[in-house]
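Below is one structure, written out as structure tokens; comments come after it.
Of the protein chains in this complex, all but one are displayed in their positions.
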Amino acid sequence: MNFQLSDEQAMLQNSVARYIKDQYNFDTRRKIISSQKGMSSELWTIFSELGWLSIPFSEDYGGYGGGNEDVAVIMEELGKGIVVEPFVPTVLLFGGLLSHCGNNIVAADLIPKIIEGSCQGAFAYLERQSRFEITDMKTKATPLEKGWSIDGSKSIVLNGSNATHIIVAARTSGGQHDSSGISLFMVDADSQGISILPYGMMDGHKAANIIFDGVNVSDDAILGSLDEGMSIVENIMPQVLIGLCAESVGIMSVLNDATIAYTKTRQQFGVPISSFQALQHRMVDNFMAAEQARSMVYRALCAFGDGSLEVENERMRSLHAMKIAVARSSKMIGEEAIQIHGGMGMTDELNIGHYVKRLMTINLMFGDGDYHQRKFNQISYCAA
Amino acid sequence: MNFQLSDEQAMLQNSVARYIKDQYNFDTRRKIISSQKGMSSELWTIFSELGWLSIPFSEDYGGYGGGNEDVAVIMEELGKGIVVEPFVPTVLLFGGLLSHCGNNIVAADLIPKIIEGSCQGAFAYLERQSRFEITDMKTKATPLEKGWSIDGSKSIVLNGSNATHIIVAARTSGGQHDSSGISLFMVDADSQGISILPYGMMDGHKAANIIFDGVNVSDDAILGSLDEGMSIVENIMPQVLIGLCAESVGIMSVLNDATIAYTKTRQQFGVPISSFQALQHRMVDNFMAAEQARSMVYRALCAFGDGSLEVENERMRSLHAMKIAVARSSKMIGEEAIQIHGGMGMTDELNIGHYVKRLMTINLMFGDGDYHQRKFNQISYCAA
Amino acid sequence: MDITFTKEDLAFRDEVRDFFATEYDSSVAGGLNLATISDGISYKEAIVTWQKKLYAKGWIAPSWPVEYGGAGWSITQKFIFETERGAAGIPAVIPFGLNMVAPVIYTFGNEEQKKRFLPRILSSDDWWCQGYSEPGAGSDLAALSTSADLVDGQYLVNGHKIWTSYAQYADWIFCLVRTSKETRKQQGISFLLIDMKTPGISVKPIVTIDGRHHLNEVMFEDVWVPLENLIGEQDKGWTYAKALLAHERTGMAEVADSKRAFSELKERAKHEVNGGRAMIDDPVFQMRMSDVETELMALEYTELRVLAAMAEGGTPGPESSLLKIKGTEITQSIQELQLQLAAYYGSGIPSDGQKDGYGHDFAEEARCGYLFGRAATIYGGSNEVQRNVIAKMVLGV
Partner (left out) sequence: MDITFTKEDLAFRDEVRDFFATEYDSSVAGGLNLATISDGISYKEAIVTWQKKLYAKGWIAPSWPVEYGGAGWSITQKFIFETERGAAGIPAVIPFGLNMVAPVIYTFGNEEQKKRFLPRILSSDDWWCQGYSEPGAGSDLAALSTSADLVDGQYLVNGHKIWTSYAQYADWIFCLVRTSKETRKQQGISFLLIDMKTPGISVKPIVTIDGRHHLNEVMFEDVWVPLENLIGEQDKGWTYAKALLAHERTGMAEVADSKRAFSELKERAKHEVNGGRAMIDDPVFQMRMSDVETELMALEYTELRVLAAMAEGGTPGPESSLLKIKGTEITQSIQELQLQLAAYYGSGIPSDGQKDGYGHDFAEEARCGYLFGRAATIYGGSNEVQRNVIAKMVLGV
């Protein structure tokens, strides 16, 4: 039994950490955010050169062949730098769907382009009414004589304004609330009938609302089987959620360290506020919350690890429990970081609020804590 | 607008407080609890002489004609002494049902006896399966040629072993879960077919499980209308709940005061533990919790006051909210009182644990916090 | 014990309700929605417009002594006014002039100061801001170091104030300044009124985590202030400021505003849907709502108890810290639930034209409310300091 990184993982961690420390400071990030694109193409190219974009992809497509642990390693370090470049939408979401869709032609075409940094992807799934039940979907794909016509409106498509390719989820059968009957379509971002309304997120990332108005695609555009798109989405969720939660764990460690350091320098009533026991005990609670969240990421990694003995139910319980624990810990740590920093924590100028806003956003992605807790309850507790 | 006691109420408060301080210390109480009856008949007579037993009863029956506020005043002081004599079961429950049942003959017979201290009452309503939904009732009253035969088992009948008279709720129509179809019957405690199994409660009060095995009663034994017993119970609930919550408020003030006092004398690391800021802030939270609970009792008193403008819905919301707030505050204050007293708080010898156990018991009477919160939600929140 | 309303009270309630319904029209209301304004000036204009209407009605400063312009209301009337204001969704008046400096002026100022300043505060012709906090003196206010040296019969002020709300609009600032360096801390502090147009004053915006500009730094570089702008005696300013702090805290319960925010929350919970079910019908979200609502219902009566005790001739004691702590915690809890309702949509910051139909409809207000709302437990004496106050003054530990 051990929780140590392999030598390769330690090297990866080291490389990402060092690059971000040296090249991705808070001012650099601020400039990137305020730019039109909201990301740095130069840095993206460097990420590619450093091999980061290849981590989760199969060696068949020129990838590094990494697993969930490698993804967790890189995401934790990206979290420590609150890097806004679209690693999640392009590599984990778009790339993940490609890896799992079973369509080798499309995958063989686009995954190498992701790895070399020339393809930006987005996944358009969320709609106004769906909230966290993403199968609550109105967007429809209607069969034409040849191909399909897609109509509908999608909300908060991450990387939607920079994407060259978009995977859009659309209903090909069933009613608005049915969990089956959804298919995934690959569309070029510049296809006729697509309107993209870009905007920033509070965490500095870029997103867009996207209207699909009679967008025509060929039959080849379908990823995986007709009506079975959600099973592909479910397959990528463990890696996506582990990656996001690892990012949160990285952020929480930065916030806790920064808060402790601040209390040692900030003077009140003639002494550093770190000497106030009430604050000390709260910082201990924050420390424990961060450790518990980290343990949950490890638990999910083990549950989805190759040699895991866990049955399916236990795997899903670990996945939901991770999201619950990360939501709980990061709400507390984020709010306490601001509170203990006092007025300074309220300013846009200090980095604290920016870390907190990324934590908040991650908590809301793919279901908040309450949502996952309900799912956890459903599979954990019943009288029968 | 004012929250001051009237002169009469202040006198009542003063009288109860002084008597309990002088005559009902912790050793006296300990002896009473360990006695066979679990109450002092001598003290009960004195309570009668002091007029306490007459407080809520109409002047028509020789009562003081007091209202909810007077009940709250006396109950808060009884709480401060954690008095175990059966004021709640005999005066508020049994006496309350008599006052509200509309049966003047029975009321005129028994209420004066309650006031003079010669009648002990009990209300048998709870059954094994009912938990907090007390209309979940299996006990049946079957009509005979003349009168009724009662069969069933009741749990935790307060004062059940000392009662001379018992009001028992039994189903006269409908199914086990129906909210109507329940009637109240007055039976003598020594009627044929009644088996009483007495025991102590963790708060030092006495209760009993009671089996009714073909207990025959006359038609006159029905209080109020046939099948409509629950409406009488609902009518007495505001006063009973206000009284119990006022008792809890009294207990919380004792616990908070005792805890603060203890921290000033207890030395650790060479200083009184009251100087530890982490403890100070927790004691402040306990202080605030007690004040909030007290405010809720005042709110319920105002809602059920004569001149109240509150509509029925707001009255019930205030009542549930009071029970919720008292449950929340007293759980925190009780647990913190033990924790801050440390090892001493764990001992049976110190009074702290006994106050806590009374708080715990009150929280469980007529529905715990979660139960009342569900009821509150039902009448407060709905989409329609 | 009595909170029943008399016939006069009910008539007063109707009058208040009518006034609000008539006078608080949409032009004012739109300008006061902090989450949707993009132009600071229109916010100030809306505030002043509304406050002048209250002034015209005689209701701008109901708590002042009647001789200076107060309304002479009973506690019940104040409760009614506040309740109706909250229910109508009308923000409280900007407190810096009306509730913070004015009581200092009419209690400790001289006749000339009263005549000069109070009328323009009442009429909202002067916008005031507060110069208390400094970079090294936050919750430990007495550590302030902005100096005012008496030179040729005038004060020469140098220093650096921070967290000053709406200094960008202000005509005047009231400051705590150090006039004696011999003594430490509370001694040697004076209470000074300073015209914001005085040369040497500069205002630097502080953008907060909600992305907006509420706060400022105010720098004083060789600013000359006439002696007549000193309140009371030199070196006694701490006493004057402190006398008003408890007063200030009682206003921080913000029960009426939280009730309004809560009823908006309920409305929104009816329309936000998850898996086809309205959030208000979700038993777990219901518990989260009633956790807060019951605390608020209790706080409403805790505040009434404090107000009633004050009406009996008491001054608000350190118990008022309870109102500040609980009030701000409840405000934040409601904001947290608003944000929870907004869900992932709350993370996006689209421009106006993009909001409708994509879930951002109310999300921006929820997000900005939550983020700027974190300040509530920091400012006005942080909740940690308030707990210290209760521990020392109420519990005696």
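Going by the order they are written in, the chains are A, B and C; count residues from 1 in each one.
In this text, contacts are C-beta pairs under 8 Å (C-beta built on N, C-alpha and C of every residue); 3 or more make two chains touch, one makes a residue touch a chain.
Predicted model, so just to flag it, every value in this text is computed and none were measured.
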Touch partners, limited to displayed chains, of the chain removed from view: A, B, C
Touching residue (missing chain; options B:Glu8, B:Asp60, B:Glu133 or B:Glu234): B:Glu133
Full-complex contact with the absent chain, from A:Ser40, A:Ser54, A:Thr90 or A:Ser318: A:Ser318
Touching residues on subunit C - with respect to the absent chain: 283-284, 287
Residues in subunit B touching the chain absent from view: 126, 128-129, 131-133, 136, 153, 155-156, 177, 197, 199-203, 207, 209, 267-270, 276, 278-279, 335, 338-339, 342-343, 345-349, 353-354, 356-357, 360-361, 364-365, 368, 370-371, 373-374
Residues in subunit A touching the chain absent from view: 1-5, 69, 260, 263-264, 274-275, 277, 280-281, 283-285, 287-288, 291-293, 295-296, 298-299, 301-302, 305-309, 317-318, 321, 324-325, 328, 373-374, 376-377, 380-383
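Following the convention adopted for this analysis, only the chains that are shown with their structure count from here on.
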Furthest chain, CA centroid comparison against subunit B: A
Chain centre separation in whole Å, for subunit C relative to subunit A (CA means): 39
Residue list for subunit A, restricted to those that touch at least two other chains: 276, 278
Touching two or more other chains - residues of subunit C: 384, 387
